[in-house]
Each structure stands twice: as structure tokens, then as C-alpha cells.
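Inspection log for the structure reproduced underneath, given as C-alpha cells.
Only one protein chain is missing from this complex, and each of the others stays in its spot.
Take a look at subunit A:
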Amino acid sequence: MAGVFSAVFGPVGRRLTYRRWTYLVLGATLIVPFTLAAVAIVPPVLRLLLPADTAEQPLVLAATMVLAIIAWAAGTSFIPAVRVVEGTAARELLGAGVPAQASARATNLEARWKTCQWFLVHILIGAVIGGFTLYVPIGLLQSFAAPFTGEWLVIDDTHVRVPTGWQSAWIPVVSVVATVVLVHVVNLAGVGLTRLSQVLLGPTPADHLAELKQRAERLAERNRLARELHDSVGHALSVVTIQASAAGRVLEKDPTFAQRALTAIEEAARDALADLDHVLGLLREDEPGTKPQHTLADLDELLGTMRLAGVNVETRITGDLPGLPFAVSTEAYRIVQECLTNALKHAGKVTVTLAVKAGHDALEVDAVNPLTGQARTGGGGRGIAGMRERATVLRGQINAGPQDGAWRVKARIPL
């Protein structure tokens, strides 16, 4: 018995029901301006376009007005702020079932289109519920007086005439039932909208993809910094520690070694400071993702900088570079940058032959620079791990190594 009672009257006492109701009534109020506009504009336009007797037909008039309302509302829903307002209200009023994505701006066409559907569903269901919300409570209030006064649903000049006395005793009963039914309808509409919000306001596949890409980029960036610290500062400090330990041990027996060790320590420490400076600079930069990332579109600028630094670059660029996916383009830019700075660092001022080819199924970067005697010992291949890791994120591969007296880096990223 208690179960039946709570099933019937439970929603009446629940706060969430009224939050849902508010959201639905909000939909009803949103449709009002469109309705007013339709009432003002549709009849004169119809009279202009159609023969008078057709234009005056109520069915034609009503159908055209409904279509006009839907069209205007749909158009409006594509304004980005509409999505934010609708989504925020849905999250606040419909509860936790509405996805967090709902209040974010739509970033792609699919999301905009879904927002449009959401807006229409909201205002149309809202209009229906809003109408009942207007009449049912009034009907309920007046139902108790109706058997005595003989008038029911008195709104403005209209009213329904009912017989007085016991013959109208059904009116209060039906009104109470109708009110409870309305509460249930509101509740169910709220539940339905919440479910629908997951489909229409949730993240689209494109959003998921963008989110994944961003996460991968953040991760790659962090790994890159960690690796950079490991490779540069860690390496240098290891050299410093071991050389200093050794020098201390052999100071008297082998002063020449100690002297050389001091020089090595000085140089390693200086390199480490420079590297630390660089990494700290990267860390101090804005949040990764907010700063504009270089893509292959900035290649000319990079080549210009490298030429100023003394590296002559002979380029052969083929294919549709601007058409490349963003992630591929940024990674390819970094790979090229790494190749050129490595060439400068290890081979000095040489000529680098650089080929960038955007094919149908892959982007290929091929950089060749002559090996010179200037090449710094040690540290060989430390930047390559970074490039490889970056390419791997995009399922690509990198081969780097000496070939015919030159250093060659070949990267391939599938599209």
C-alpha cells in the first residue's frame, strides 16, 4: 500500500520534479518570442504569397506558423551562446545525468546540429508542458467551486459552463487526478530529456578525438621535458660527479688527469646550465596547448632562422602540406626542427638536404647532412629517442643513422 502511495505521490514531493518542471517551463518561455514573431509576420506574408481564401484557412495558417517557429528556433540554436545557456540550465536543473560537455561551446558541426535538435525538443515539449502548467492548476483551484458556481476554467472572458450540485462532483476528483498525472508527465519528460541530453549534448566522436589528441600531446610534451632533463642535465651531472670523484682519488698520483678532469667538469657543468635554462624556459611557457603550435606552414620561417645560424638547407617539398592533419603537421615540424638543430650541433655549418613529401597515405620527412670531424663525441643519438617517441604517438616510425658518410633521418607518419 505504501509502495503504491509513493509510486503515485512520490514525484509530487520530490524537489527534482520541480527543477525538471522549471527547465520545461523555461522551454515554454523560449518559444514565446518565436510565436509572437510568427503571429505578426506569417499572416501578412501568406496573404501576399497565396490566394486570399487559401491564406485565410486556419489549417494553412497554423501549419505555416508552426513551421516558421521551428525554422527560426532552429536558426537561433546555432548561435554558440544558445548552447552554453541551454546546456548550463540543463545541468543545473535536470541534475547529474546531463553530461559535463553540455555547457561547453559546440566546436564542430555535428555538435551544433545536435544542439539544434536539443533546442527544438526542449522548446516544443516545454510549450506543451507549459500550456498544461497554465491550465491544470487553475482548473484544480476552481474545481472545488465549480459545483456551486456552475462555472469552471474561468480565464479572462472564457469559461466552461457546468451543471451545479452533485452532478458536477466529478470535477474536483478529475482535477486532482489530472494534476497528479501532470506531475508524472513532467517527471517523465524530465527523465526523458536527461537521457536525451546524453545523446544530444554529450561529447561527439570528434570531441572525444580532440580530447584524446590533447591528452596525447600533453603526455608527449611532459615526456619530452623529462627526457630532455634526463639526457642533458642528468648526463652532465653524472660526468661531473664521476670526473670529480676520480680527480680526487688520483690528484697526487696523476695531476694531468686531475687537470683534464677539471676542464671536463667545467664544460659539462656549463652545458648543463645551458640545457637547464632551455628546459626551464619550456616549463615557464604557457600551458601546453594554449600557445600556438608550429606546423609545417611555418617551415619557411624555420628554414630562414636556420640559414641565419649558418645551416644551408636545400628543400624539396611535394604534396599538399596545408591539407595535413594538425597533429601530423606539428609533429613533422618538430622533427624537421630537431633534424636541423642536430645537424648544426653535431656537424656544424653544413648543407642539409631536406625532403618533405605529403603523399596519399603518409607524410615522409627525409633529412641528410654530411658527417664532419666536428661531431661532438658522446651524446650521439640522444635527440633521436625524442623524435621516435613523438612519431610513435602518431603510429609513425623514424630511422636515423649514418649512411654513406652522411647522417640521415627518415621519418614516416601514416595519414
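Assume a residue touches a chain if its C-beta (ideal position, glycine included) is under 8 Å from a C-beta of that chain, and two chains touch if they have at least 3 such contacts; residues count from 1.
Everything that follows uses one rule, which is that contacts and distances are computed from a predicted model.
Hidden chain, UniProt protein name from the list "V-type ATP synthase beta chain", "Alpha-D-ribose 1-methylphosphonate 5-phosphate C-P lyase", "Maltose ABC transporter substrate-binding protein" or "Two-component system response regulator": "Two-component system response regulator". The chain not shown here is touched by just one of A:50, A:154, A:246 or A:355, and that residue is A:246. Of the options A:24, A:38 or A:261, the residue whose C-beta touches the omitted chain is A:261.
Which of A:237, A:321, A:371 or A:393 touches the hidden chain is settled by the complete complex: it is A:237.
In the full complex, the hidden chain is touched by subunit A at residues 230, 234-235, 237-239, 241-243, 245-250, 253-254, 257, 261, 264, 268, 377-382, 384.
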